[in-house]
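With one protein chain removed, the remaining protein chains of the complex are shown where they sit.
Right, subunit A next:
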Amino acid sequence: MAAHLSYGRVNLNVLREAVRRELREFLDKCAGSKAIVWDEYLTGPFGLIAQYSLLKEHEVEKMFTLKGSRLPAADVKNIIFVVRPRLELMDIISENVLSEDRRGPARDFHILFVPRRSLLCEQRLKDLGVLGSFIHREEYSLDLIPFDGDLLSMESEGAFKECYLESDQTSLYHAAKGLMTLQALYGTIPQIFGKGECARQVANMMIRMKREFTGSQNSIFPVFDNLLLLDRNVDLLTPLATQLTYEGLIDEIYGIQNSYVKLPPEKFAPKKQGDGGKDLPTEAKKLQLNSAEELYAEIRDKNFNAVGSVLSKKAKVISAAFEERHNAKTVGEIKQFVSQLPHMQAARGSLANHTSIAELIKDVTTSEDFFDKLTVEQEFMSGIDTDKVNSYIEDCIAQKHPLIKVLRLVCLQSVCNSGLKQKVLDYYKREILQTYGYEHILTLYNLEKAGLLKPQTGGRNTYPTVRKTLRLWMDDVNEQNPTDISYVYSGYAPLSVRLAQLLSRPGWRSIEEVLRILPGPHFEERQPLPTGLQKKRQPGENRVTLIFFLGGVTFAEIAALRFLSQLEDGGTEYVIATTKLINGASWIESLMEKPF
């Protein structure tokens, strides 16, 4: 079904099967025909674990998205609401239920909370007088969703804000739960490393949960050698920079949602002769992006500047393959050619798609403004002129570029300077408020609280020390045949990944000073294994590290980790988990204040 999930070192199809089973069990509890009413946000994540066919097999006949007032008509016995535990959704559900009660044949209502039931929501349903209408109120612990052979995400969009702004631990608790599920399926992880306040808490929760779970001894041979928990606020810098890998740029420009991207349709119009370009498609072209597609797996993590040459080489190979048909003389040869045809056609289609996407991206990356922005980012990251008002940022504000873009740059400058001088900060603030509206005081306050945009305190800029010790800026970077992770940002090596790299070799003891500068504690825990389960590594066998980003991870960081996994003498392969796949824009947006 989802073969690409089993390509990696750890077969994530096992997890996918487990969550599918749980879903089937719930559906079967509600006997008879059913309609599902979806919290729209969840349809994406659910799509990754179950297709409609699975639901259909379990008598799901209709699907609706959750909307106010009445439910659409459906001749089914059960109505199942599948929702995140959010108060505003409870209001809509109760509207649905109340208007339903007054007409037509009675149906059974159920509610499935994802990933957790919430007492608060149930109280709201009760206040609205509908709690009693539900036969089943259950939770579906879809904590970690497999996205790819080496990638898991909780897709919890509020996680960063909750953890670092509200200091609410709920999503950390879910992360710990998800890790417990993983350990139940893949064995106890013998070693836990971590850096950051949230990492510490998740480790504590895991240890506590394990203690409470003494009843059954986990007898599965451990697949993971260690776990690295990383707080996003240990590395606030990386997501702010523009990602320069192919996948990263697709995300930056078009936004990848649950492994799908929507693209402008013009480039994908089927080229037919005599069409005269009349009926161009108007609906966005939707493509799924994952390693199941051979070509995409090859180019997704490359620096964008290295993608063009791969595409043109592929084009030559494919057209040569098609030319082969002229050489096929005997029946046997022709037969063989024909048998390869479907694969070749798929490859050609995939090549056409990615050529179009690459063209779209190139239009952006070759623009003057993109170049200017990148120049400023790279100056900041390499430590140039971070302590005064930047004229490009000023220009962006004057020309009213999108606020998120401006905030991203200002935050980047602040992070690369360990905070801005009060005068500089006040200047930016005033310009932003006058141009974009005073209400953004609230957003600026949030950014300050999260440590992204703040005045310099103590008068010392610690970033240069961090940069030099961790070699975050590399002047000679090879984008075509990279030798270092810094290729993903054409010069900047993501701090988070550098920490992972140094942990695996030579160990964190070598960078104690920097670890003390970065926020939060660093620690190591061991989870003892019974002797029978202790691993004896074969010589040359790589360790498998599960790295969990609390508060989000970018595609460029994922690319850098994959690069490390593939290094011949790397010694470590990574499986990546996170609370949410983010980019600078979606991240900043999650911190912006909106009306209630």
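Note that in this section a contact is a pair of C-beta atoms (placed from the backbone, for glycine too) under 8 Å apart; a residue touches a chain by one contact, two chains touch by 3 or more; residues count from 1.
By definition in this document, contacts and distances are computed from a predicted model.
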Taking the list "Propionyl-CoA carboxylase beta chain, mitochondrial", "Fanconi anemia group F protein", "Spermatogenesis-defective protein 39 homolog" or "Auxin-responsive protein", the UniProt entry for the undisplayed chain gives the protein name "Spermatogenesis-defective protein 39 homolog"
Of A:131, A:199 or A:424, the one touching the omitted chain in the full complex: A:131
Determine which one of A:100, A:168, A:525 or A:589 touches the chain that has been left out. A:168
Sites on subunit A contacted by the missing partner chain, in the whole complex: 29, 31-32, 87, 101-102, 105-106, 108, 116-120, 122-123, 125-127, 129, 131-139, 162, 166-170, 172-173, 176, 201, 204-205, 208, 212, 395, 398, 400, 426, 429-431, 433-439, 441-442, 445, 593-596
